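Just below is one structure, and these are the notes that go with it.
Only one protein chain is missing; all other protein chains are in place.
So, chain A:
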Amino acid sequence: MEREKLESLIIDYIDNRLNSTDRRRVEQELVDNAEAYRLYEELKEVIEIMDGASRLEPSEKLKYNFEAMLGEEVKASKKAKTIIFQPMFYRAAAAVALLVLGCGIGFWISEKNEQQQRLLAIENEMKATKLMMMSMLDNSTSASQRMQGVNVALNMNKADDEIVRALVKAMNEDPNSNVRLAALDALSNFSDDAKVRSVLIQSLETQKDPLVQIALIQLMVKMKEKAVIKDLQKMVNDTETMQVVKDEAYSGIMKLS
């Protein structure tokens, strides 16, 4: 029999793991083969020592330490139970807070966006209106178009430099007196603006249209603009000034001084 196979069979034989056939085979081999018998004896000795080996006894310290450790773990698990709730609570609270904050920020952003969009729309509208107005004022062939342009300016709450310049130009230079008057009317809307005010005062000196002159004088009185008294005086003394304008200027001087 092959040695390795024999060794394995002998170990199983000692462990009583063989079926009757194999057991008889091994027993026969042990009888026939002295070497196999010696192997059997040696293995049996080693196996018996191992199987019957004594055990070491752990010290009392092991049990003591185990109990101390268990006590700690029991305490920790009880603590964990109550603590577990708290982080959960905090986590839930944090989640809710985040949600609210998120919604708030989202709402705020969309609100801001909306506002910005609205502002943008207004700005665009204003730009379009301004463009329309400017092109109307520039229309040299149609006085009614220019008139409409001035009327657009009349409905404006605020005017930028460009609009003011266009209106002043219309007031001083437009060939149609109705347009000139309407331009003055539009400018008077913005008379709170220091620039507009000074432009109006200047215009009083240069204005030749009596209708506009009268309207200007009335506006100055309304504005209580005392700085124009000198100019009014000049108009009164000017021989070229029409009598109705002179009268108006005179009444303006009276009212302002």
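We adopt the following convention: a contact is a pair of C-beta atoms (placed from the backbone, for glycine too) under 8 Å apart; a residue touches a chain by one contact, two chains touch by 3 or more; residues count from 1.
By our rule, contacts and distances are computed from a predicted model.
Colleague: There's a gap in the complex where one chain should be. From "Lipid-transfer protein", "Secreted protein", "NADH-quinone oxidoreductase subunit H" or "RNA polymerase sigma factor", what does UniProt name that chain?
Modeller: "RNA polymerase sigma factor"
Colleague: If the hidden chain were put back, which of A:Met1, A:Leu43, A:Leu211 or A:Leu256 would touch it?
Modeller: A:Leu43
Colleague: If the hidden chain were put back, which of A:Asp51, A:Asp192 or A:Glu240 would touch it?
Modeller: A:Asp51
Colleague: In the full complex, which of A:Gln28, A:Asn65 or A:Gln116 touches the chain missing from this view?
Modeller: Checking the options A:Gln28, A:Asn65 or A:Gln116, the one contacting the hidden chain is A:Asn65.
Colleague: Mind pulling the chain A residues that touch the left-out chain?
Modeller: 7-8, 11, 42-43, 45-47, 49-59, 61-63, 65-67, 69-70, 73-74, 77
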